Every structure is written in structure tokens, then in C-alpha cells.
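The other protein chains are all here in position, but one chain of the complex has been omitted.
In this document, chain identifiers A and B correspond to the written order of the chains, with residue numbering beginning at 1 in each.
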Amino acid sequence: MKQKIKPKVAFFDFAGCEGDQLQIANLEEKILDLLNLVEVVSFREIMKEHSDDYDIAFIEGSATNAHAEERLKEIRKNADLVVAIGACATIGGINSIRNKQNHDEVGKRVYGDNAELSELYISWEKAKPIDAVIKVDYKIHGCPIDRDEFLHVVESLVVGRVPNIPGYPVCVECKLNENVCAFERDEFCVGPVTRAGCDSCCVNEGTRCWGCRGLIDKPNEEAHMEVLEEYGLTPEDVMKEFDLYFTWQKEARENE
Amino acid sequence: MKIIKKDDLDSFVDELIVNDPREVVGVKERGNKYVFDTLRSSEELRLDYDVTILPPKKYFLPQRETLLKFRSNDKIKAEPENDVIERIILGIHPYDLIAIQQMDRVFSEEPEDPNYLKKQESTVLIGVNMSKASERCFAGSMKTAFTDDGYDLMLTDLGGRYAVEIGTDKGKELLDKSGVTLEDASEDDRKLLEEIKNNLKFETKMNFEPGELPELMKANYGNDKFWEENAENCYSCGTCNLVCPTCYCFDVKDLMEVTLTEGSRIRQWDGCLLEHFAEVAGGENFREERAERYRHRYMRKGLYLHNKFEDIACVGCGRCSSQCVPDIADPAEIFNKLKEGEI
Partner (left out) sequence: MNESPYLPEDATILKITPMTERETLFEIKLDNYNALGHQPGQFVEVSVPGVGEAPISISSSPTKKGNSFELCVRAVGNVTNVLHGLKEGDKIGIRGPYGTGFPVDELKGKDVLFIAGGLGIAPLRSFINYALDRRDEFADVKILYGCRAPCEILYGDEVGGWKERDDIRYHETVDRCPEGVCWEGNIGVITTLIPGIDIDLENTYAVVCGPPIMYRFVLMELDKKNIPDERIILSLERHMKCGLGKCGHCQINGSKGEYYVCQDGPVFNYADIKGFEEAL
């Protein structure tokens, strides 16, 4: 495929650890290939310059206050395409864990007497993924994102096709990699309900899936909760398994 | 039939690893499970394994395989790709050998698929009879516990010694070239082999003849309640497809390097249990319901491939049953239930 234009791209960060942008900054020699495809006009982790003239906005982090909402709306106005990157931006990530806790108590615990910050916090009920605030065109899942998948998405958008983001669960990749199933190692795993695309990297390393890429579109949560209990988890522990990354998605599904 | 001492078999394997230009693959431990993998020494070879995580089909139909390469200077050029690696595979159980024969029929049906066939033809298949069957294996019921063909050589552990049955010239040549010491089998050895085969026990059983499956499946296609009930806990994760030695469905997709000058068209294992398997471009999904996809797999195993190739496409290896996390994928259990419910 030939490239028709060299789109301008900008990176933005909201509530999150900026680990996804770090993945991109760490692309090493491939960053040069990337710069042949796109023109980066704003990227706080690697450059000083900033411009509001961009075609594609990559957004990391969750929206956690009214100020974030304003900024996001501004970005949406400027960009042709908005891509959420990383679990905080795509599914609310671990920020959403706080949504299930008492809002005031969390505020006190975090901000203590800092009235100004606390006010910003109090005015905004929940930590939200980006698409709960503005329209998001594509999502690059993961905590952190996978560098190759990021490159695949950029390349796809440049040539004008929809990126290939799996709709199937992590079990598929785990089987292709011929891993010993976590359940066969007396571990627990949420791979059966979690979106693939990570090449089952955590299980490949001998550990388990925590669900950072979020639930698949039609997860069989009931079956998986039943299974987890059969494998010896208490109902509370089962809920915790689902709360780490799935809080926002679960709530959204329940409200459907 | 010939006899080879355990030590001589080990040296034979080590010789192959060192001197044969082909890749030597055998069954090795991975954690508390077994896999087919490249052997570095005969010490790694576990001919007493119960079952491997994936079947050896991965050597002929790899999990991901490049079909075409694209290169572009001013003009894009597509070239066919077939990464054939010559191999000797050691320790294939009879049910997997039978499954390979089924796959051969699929990929040699016109139009032939050279990506599969050339890899298959470049492989020496050395089987081993099961010394113990895995808990969920029901090859005994599927008539796949033993096979008279589909191998180049077949080994059976006689206790410190192995019986060697020669299936093809390719197998004979491998032995001849190696100069390994073989004895002729005595009448007692033959008796012992038969005894060992007769003593092989299966914990899991299908309670009727596999030949009855096509009719049974035909009669139960419309048994919606049965399929819905049994599919209730299905994750649609495709594990049962992916670990199956007779499942061969694949997805085809293109990958492009970020330089946009090189790319490839690959195929990757797919599974009819996965939600989007039967979806068309406009979004219509012809097997949208979990139960429809769940039923489809059993229909494939018991009926559809029988119509096409006269094979019962379940060889009873038990991989799907043992690797399905909610444990709802056991063909023996489902087939037995259908049989019991028969009016």
C-alpha cells in the first residue's frame, strides 16, 4: 500500500502513569519508521514543541475531573481520529476501582486537606475511559500497550483500513503458544473473558492473565465466576478478580 | 517386527540429533504437561507421556504461517511462501497418526494445498503406542488407540526394550542408515506386544460404536434444548478447536511492516466456536448464538466430515475435554448423553 498523506499526530495524557507513551518512546529503531509515516506535532515525553494542528490524537489515561472533560472536547474538535491508548483510556483501567468505593472517603484519603485539588475531585464522580466523555474511533488496549500493536494501528490508519484488533479471548493466543493453562498450574486467570492481542504475553512468562485488555464483547462472566468458585475462590475473591480492570465495563454492561 | 534396546534407541535418537540435517522433534515435558518440541538430547524424550497440549498438526499447519510475501519498490510484488522444514517427529500416539491421515485427505482434496502437503511429505513420522492413556482419552472407544498405518516407524515400550514396526520405506531407510542394532522379534515379543495392547485401559469411554455417530448427530441437529443447556457455560474461547488434532479451519489476514514496503499474507488457526467465525462483511453472523457454534463442532466431528471424507473426525484424544476450563467440551460425555436420550 502506498501512503497518500503524512498525517500529523499528537499525544495527550490524562490520569495514568504514562507507561503507554513510554512504550512508544521506547520503540527504538522502529521510531524512525514511524516518523516516516507520520509527523509528530505534540508528545510531551519526547519533545518540547506543541501544536494544536493535528489529524490523529492518541490519548492515554482516564478522565477523572471536569478539567479533563474540557480538554478532551477540545482534542475531539481538533482531531479527525481519536485513538485511546492503554487500559486507563480504553476501559477506565485500575483508576475505575475507586468508582466502587465511597467517593468522599477516597477524596479524604488521597487529598487530605488540599482544598483546591479536593474540589476538583469532588466535582467529578467517577474515573472514566475516554469514550465515556468523547467519541473514540479506535482503542489500543493493554497495560501497557503492545508496541507492535501500536505500530499496526498507526500503519492501518495511514493506509486507510480498520486495524485488526482481536475480538476473541486471550485463551486463543495462549493455545497457539502452547502454554500450560494457568488453571492447570493451580493459578487463577481471567484470560477466558479478556480480549486477546497481547499474544498472551503474561502467561507465556509463566504467570497469569489479569485482564488488562478488558472484557471481550460477549464474555460469559457467569460461567467464569462459577468456574473461579469451583477452583476454590470465595465470592469476594471472585469479585476482586473482576474488579482489577473490568470495573467500568462491568458497570456499563449492567446498565445496558 | 524388530526389537531395539532402550539404550540403543537413545543412541539412535542422539545420533539423529547430532548427524541428521533434519530437525528432530519429540515429546518433552513442559511444566506438568507435555509438548512436541525440538529435541536437544534423547534425555528430553518422554515416550511414556499421556497426551501433549497441542497435537503434531502444528508442524504441517503451523499456528501462524506465511502464505505470501509482499515486496514493494515502485510496484508491489507478491510471492508465494512455504517455510518447509524437514523433520523427524518422534513419539506420535496412534490417535494423532490417524488424525494426520484425516488432515491429509482435507489438504490433498482438489485444489491441493501445497503449504500443508509439502510440510507433511518432508516429515518422518515415528509413532509410539500409548503406555498409559490420559484420564480423558477415549481412543479405545473411537478405534483409534492403535493403527496399522500412517506411520513410518512405530514403537512400543516392552519394558527396557522397544518393539519397532516398520510402516514405510522411509522408516526402514532411517533405521538402515543409522546402523542401529536391531534384533528380530521373537514369538514371545509378539505375544508381549499383544498383551500390552490388550492391557491398555481407558477411564473415559463412549458407550456405543463410532459408526453410529453420523445418524445420531443427524437426528439431534434440531435438539435445540440439548445444545443450549450444554453450551450454557461455553466461553466461546475456541480452546476445543485449537487443541483438536482434526480441526483445520483458519483465518487469512494481511500484515504490513510499518515501513509499508514489506508485508505478508498469513493464515492463523481459527475456530468455529469463536464468536465472529461465521460473520460476513456486512455484519451478519450466521452462527450468532453460543449454542449454534457449540453444536457445530459436534456436528463437524460426528457428521459433516463423515459425509465428506467418511471419517469420524473425533479421534478421542481427550485434549478438548481436559483443556476446556468450564469442562463442557467432552465429546464422549456429549455423545453418550445424546445416545441415552435417543428415542
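By our rule, a residue touches a chain if its C-beta (ideal position, glycine included) is under 8 Å from a C-beta of that chain, and two chains touch if they have at least 3 such contacts.
Keep in mind that what you see is a predicted model, and the values were worked out from it rather than measured.
Novice: Sort through B:Val51, B:Met154, B:Leu193 or B:Met256 and give me the one touching the missing partner chain.
Specialist: Only one of B:Val51, B:Met154, B:Leu193 or B:Met256 touches the chain omitted from view, namely B:Met256.
Novice: Touching the left-out chain: which of B:Asp48, B:Glu112 or B:Glu229?
Specialist: The one listed residue touching the chain not shown is B:Glu112.
Novice: In the full complex, which of B:Asp188, B:Glu284 or B:Glu310 touches the chain missing from this view?
Specialist: Touches the omitted chain: B:Glu284.
Novice: On chain B, what residues meet the omitted chain?
Specialist: Chain B touches the chain not shown through residues 67-68, 70, 72, 75-76, 78-80, 82, 106-107, 109, 111-115, 117-118, 218-219, 221-222, 248-256, 260, 263, 265, 267, 270, 272, 277-282, 284, 286-287, 292, 296, 299-300, 303-304, 307-308.
Novice: Which chain A residues touch the hidden chain?
Specialist: 1, 4, 159-162
In this text, only the chains that are shown with their structure count from here on.
Novice: Can you give the whole-Å distance between the Cα centres of chain A and chain B?
Specialist: Going by mean C-alpha positions, chain A sits 37 Å from chain B.
Novice: For chain A, which residues count as touching chain B in their complex?
Specialist: 1-3, 30, 33-34, 36-37, 151-152, 154-156, 158-159, 164, 167-169, 171-172, 175-181, 183-185, 192-193, 216-220, 222-224, 226-227
Novice: State the interface residues of chain B toward chain A in the complex, per the touch definition above.
Specialist: 30-33, 35, 53-54, 58, 63-64, 232-239, 242-243, 253, 255-260, 263, 268-269, 271, 274-276, 290, 323, 325-326
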